[in-house]
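Before I ask anything, here is the structure I am working with.
The chains shown are only part of the set, and none of them has been moved.
Residue numbering begins at 1 within each chain, and the chains themselves are lettered A, B, C and D in the order written.
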Amino acid sequence: MAELDTLSSPGRRPALGPIRLSAVLAQPHRIVMLLVALVGLVLIIRLMDWAWLPGYLPKLGEGLMMTLAMLVSSVFFGFLIALPLGLVQVGGAWPFRWLATGFCTIIRGTPLLLQMWLFYYGLGAVFAQFPEIRGSWAWDYLRQAWPYGFVALTLSFAAYEGEVMRGAFAGVPRGELEAAEAFGMSRWQIFRRIWFPRAVHRALPTLTGEIILQLKSTPLVATIAVTDLYAVITQVRQATYLTYEPLLFLVAVYLCLSAVLILTLRWVENRVPTER
Amino acid sequence: DDDYRVGISAEPYPPFYSPDASGEWSGWEIDFTHALCQRLDATCEIVPLAWGGIIPALKTGKIDMIIGSMGITPERAKQIAFSQKYYDTPTGLLAAKGSDVQPTPEGVKGAYLGVQSGSIQESYAYKYFSHSAADIKVYQTLDEELQDLSAGRIDAVVGDTLAMQPFIDSDLGQACCEFRGNVAADPAVLGRGVGVGLRKEDTELLSRVNAAISDILADGTYQKISKPYFGDLSIYGD
Amino acid sequence: MTTVFDFSLLAYDPPGWGRVLLVGFWHSLQLAAGGYFLGVVIGILGAAGKLYGGKVVRDLLEVYTMVIRAVPELVLILLFYYVGTDLLSRASAALGFGRVDIDGLTAGIMVIGLVQGAYATEVFRGAIRAVPFGQIEAARAFGMPGALVMRRVTLPAMLPHALPGMANLWMIATKDTALLAVIGFSELTLAARQAAGATRAYLLFFLTAGALYLALTLISNVIFKRVERRARRGLVSARQA
Amino acid sequence: MQQQAVTGDVTQPDGTAPSATAPAVEIRALRKSFSGVEVLKGISLTARQGDIVAIIGGSGSGKSTLLRCINLLEKPSAGEIAIQGEPYQLRPDKDGALVPVDRRQIQRIRAHLGMVFQSFNLWPHRTVLGNVIEVPIHVLKMPREAAIARARTLLERVGLGDKLDVYPSFLSGGQQQRAAIARVLAVDPLAMLFDEPTSALDPELVGEVLSVIRDLAAEHRTMLLVTHEMAFARDVATHVVFLRDGIIEEQGSPAQIFESPQSENLKQFIRSVA
């Protein structure tokens, strides 16, 4: 959801890591709040029913792996698609520009959940009608649910990140390109050596936010029978009829995942030189 | 004069309950609910809810009864109270014509099975079939399971035999699939029939519901309701 | 089933499912509008709290926005729907008001509002900070009380800065309503799914629902562009544009 | 605050005793620190009705801070301030700043102190007219019609009669500052505070604004004016106050200050800005 990068600058997220721990503890009211939170945590652990947890750990692990696999693969391939999407919207011939803009508008204008169901129940069922497809090697994949989830997530990421890339390509200062032109670089060289790396570079800071948003979209695959972390928790809820514990556990896991992601991405970002 | 909110699943479950094109819910269990409420001297409102949240909804008071084909299992009985059963259905296996799946642990070897999320059949399939089947796919609705079965994306559905019946009888069902019989009984998982779910503390309501069900069974109402849906087939079991 | 679309299924009157879809769409709109409005209210209060509130208020709001932004909406919806309404009715029972009955629409609006509120807090905070402090100081220098400064100066002056973010939030709100399908609230997505399940015309109904969402997005876009242009009347960039 | 005890009372241009008009702004022993650094180190100053006080001094000498303390945009650390004889009721808070006992008293007094900022600070979301009628209507509860009629007259007077419905950002800097002055005049202020009203303007626009202020001076409105325009200060001020390093190092009539400065610092300052 590119639209959110304007809202959530990940750089300004509050204390999540050891970096700011000292700053946290420097303020007395924070110590009190931390203590309250700790007491709450202890109460949650002691008073609530966590007996189900050990038994489900292996399944939760598998679910987590599925969530991460969905996240990583869709971000990777989505980004690859986003690059041309952004590019043709800035400098492409009009049919490509229209196609790309239309694609981004449609994907961004409809709920991901609906897209997922459309792909899986709608398109998937259409595929099944063709004996050629059912007979082919592809059927082993097409009969499963995860390819549809993967495709939906990837296209969604591509559309949102494509908007970011469009802005990034358009935002590379004209002068930097002119300098390259003045030095006699060919168009392709200008693209490859200056325009493209600069655009990616400019898009990087928003990538953290986009990836977090993508993480938040992954549980939707559970609704098309992909067993991710969320789906496992759903199973737990239905098997144990516990209202609070599985959901709280899920929230905790996603909080940790987000925190780890933010810290990792920030670390990566710090290796990349940025403009002041 | 009492008002009760009766929870059903928002995922359609024909012929027991499903929305029609006018958005109204209808089906055997809807008729049954009306008959029951009439005997309770109450107005009942049908509240469709996500199946996964229906027990919490009952416990937190969003609804007062569950009349949604909920099997009486020991697990569930720990959470909520059940009335006496009002229908019973065997769990069966519906398979694609081309496959040789049978309703036994060995018979499902290497097959893709479909079950409905949160159902007794899901528990059963996990208990008996998960070791031999290639995969057990969990669906939100029975409709989608049957859809995928006819599309060939799964080899068989482990489901409520009665609920699958209309599909089996349809042209589509006839064309694609075959009923391969019921699975071996296991009351610990499959329960003792379907009952009305109630909060444990509503004991007074429980006894009134039980009495009403007995009434419905005794005075012929039950047969009258069942006839349009199941013909002469008895769904009460024994 | 066939790939050729049977458009008679979309007819308004039964056996067409048009009415069911439109009712679902109407529910979606109500949800989105209610949740959005609640979110804006929370956002304004939250932004004011973050900017002008005490340390504790600020930290609590920080935790609120952080949790909301780190946890999937789907999970939040479940959490608020089951846990939130449960706590609410328990609290009211404990206070002797008896069980409160929260219907699906109210619960949905609260859930979407809480999620939107976190993002709106950030939007408004950024927008308020974009208002040159001198303008607020000028209002104080004229003896305006805090609330009046907020109402007459800060809020209207930040509006142009907030509008792009608010437009995005509205788009998100309309799409987040689809998530309530998961808790069984019969908005457009669930209606489409029920219709699709009953008729087996999955492609037709999902595409129709998609078109409705898209139309909503596009129309909203146009409206927000207009509003934004109006709100930016007094800003310099309006002159340059 | 006792009248006769006020130190640093501004003497008349001719060096005689204070005239009989009532004091409009009285400041006594005012101190102000920013996070430990003392910026105002005990300022006492009285401006009587009709006085036009020019505050001059080097950069960082505390001129703006002094002016901003007068309407409590900065909270003083110590001292007393009275407007039209009414002292602010202040109490020390835990950080050592004096904060209002009763916000409403402050708001009431502020409504009658017009401040003109260096950077105009017009409200960009309202037209010029909207800016001028805002405070009369919403703070002073004047009827809308009356406020508009008055605003028209005032805007006419500052030469913006044809800009009523224009948004401020479409005006030149000089026009914006004149609109800001009209906005202040609309509250019929007991005293007007100008903080370098022309220093954000292009040189060719300065004249417009100064001539408006000159007209106001001719009406004997009470004004306190921080300015770097020495020629202007000499011309319109009745008193000049030279601030250095948070204290009033010298004060007197424009003639005294500019023709016969006493302190070495003032001499040097006047040389440097000439």
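Following the convention adopted for this analysis, a residue touches a chain if its C-beta (ideal position, glycine included) is under 8 Å from a C-beta of that chain, and two chains touch if they have at least 3 such contacts.
Keep in mind the model is a prediction, meaning the values are calculated, not measured.
S.K.: State, as a formula, how the whole complex in this structure file is made up of the labelled chain kinds.
M.R.: Tallying all copies in the file yields the formula A x1, B x1, C x1, D x2.
Criterion: only the chains that are shown with their structure count from here on.
S.K.: Show which chains lie in contact with subunit B and also with subunit D.
M.R.: C
S.K.: Quick check on this structure: which chain has its C-alpha centroid closest to the centroid of all protein C-alpha atoms?
M.R.: Closest to the centre of all protein C-alpha atoms: chain C.
S.K.: Based on mean C-alpha positions, I'd like to know which chain lies farthest from subunit C.
M.R.: With centres defined by C-alpha atoms, farthest from subunit C sits D.
S.K.: Of the chain pairs B-C and A-B, which one is connected by the greater count of C-beta contacts?
M.R.: By the number of C-beta pairs in contact, the winner is B-C.
S.K.: Calculate how many whole Å lie between the centre of subunit A and the centre of subunit D, each centre taken as the average of the chain's C-alpha atoms.
M.R.: Inter-chain centre distance comes to 55 Å.
S.K.: When the C-alpha atoms of subunit A and subunit B are each averaged to a single point, how far apart are the two points in Å?
M.R.: Computed from C-alpha means, the inter-chain centre distance equals 37 Å.
S.K.: Averaging over Cα atoms per chain, report the distance between subunit C and subunit D in Å.
M.R.: Result: the chain centres lie 46 Å from each other.
S.K.: Tell me, which residues of subunit C touch at least two other chains?
M.R.: Only 1, 78, 82, 86, 182, 202 qualify.
S.K.: Going by the contact rule already set, what residues in subunit D reach two or more other chains?
M.R.: Residues of subunit D touching two or more partner chains: there are none.
S.K.: Edges wherever two chains touch, nodes for the chains themselves; is that graph a line, a ring, a star, complete, or other here?
M.R.: Contact pattern: none of line, ring, star or complete.
S.K.: Within their complex, state which residues of subunit B touch subunit C.
M.R.: Touch residues, subunit B against subunit C: 9-12, 14, 18-23, 47-51, 53, 56-57, 60-62, 141, 143-144, 147, 172.
S.K.: Can you name the residues of subunit C that touch subunit B in the complex?
M.R.: It comes out as residues 1, 14-17, 19-20, 23, 78, 81-82, 85-86, 89, 99, 101-102, 104, 182-186, 190-191, 194-195, 197-198, 200, 202.
S.K.: Inside the complex, what are the residues of subunit D that reach subunit C?
M.R.: Interface residues on subunit D, with respect to subunit C: 71, 73, 103-104, 106-115, 117, 119-127, 134-135, 138-139, 167-170, 187.
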